[in-house]
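Of the protein chains in this complex, one is absent; all others appear in place.
Up next, chain A:
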């Protein structure tokens, strides 16, 4: 796997813990996400992967632990601010704006960074100057033909692709993708794998993924979560040989 020899840490968590009443969903999670690396978070259902995502992006408040983004402590920062600092996430359930067109979906993401979000006195055509950049992003994920279709009318896989385009519109420093390939057709998996590989040349990517062949192909580093705790860590080859991981994944390993 290629990668920088000494990549810098852009997002890190120390001693992350989250309780829901008496139930501890996540405990003692230390995580370092590096610039220009694709980092996979894997584990059986209910292992706490999505909770970790929600904690890192501040959609949930950790019970204990600290989170640092680009050298700044964000443990108490609200989620929209975290997004503005460059940590942008996607959701496990596809997150598009269904009754907006593909173009408008991408433009909504572009509006804020281009200071076109609060103008209530300007016509909608003021947004047309975002079209070039939006079309670039749409072309990059292969949605040009569906540019003017409503997002609700896209197939599931295409919605996920659109979601990635809107996420990239923010030019994030760190990208958190929650099961980006889930429910996708094979050709979309290829497209998204290539996109992720390309964007990771200049960004950090942390992704939850169940498709282990994808993980093997594009991820530099793998963290295995089980029952809210880190079970193993390392590159894919190391992790996949780990007997504890093999036990946890018995019968589900496809790689």
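The definition used in the following text is that a residue touches a chain if its C-beta (ideal position, glycine included) is under 8 Å from a C-beta of that chain, and two chains touch if they have at least 3 such contacts; residues count from 1.
Throughout what follows, contacts and distances are computed from a predicted model.
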| query | Name the chain not shown, per its UniProt record: "Cytochrome bc1 complex cytochrome b subunit", "Leucine-binding protein domain-containing protein", "ATP synthase epsilon chain" or "Branched-chain amino acid ABC transporter permease"? | reply | "Branched-chain amino acid ABC transporter permease"
| query | Pick from A:25, A:127, A:174 or A:230: which residue touches the chain that isn't shown? | reply | A:127
| field | Residue in contact with the excluded chain [from A:57, A:223 or A:240] | value | A:57
| Residue of A:18, A:49, A:107 or A:203 touching the missing chain in the full complex | A:107
| task | Quickly run down the residues of chain A that touch the omitted chain. | result | 57, 59, 78-81, 83-84, 88-91, 95-100, 104, 107-109, 111-112, 116-124, 126-127, 139-146, 148-150, 153-155, 158, 166, 170, 187, 191, 194-195, 198
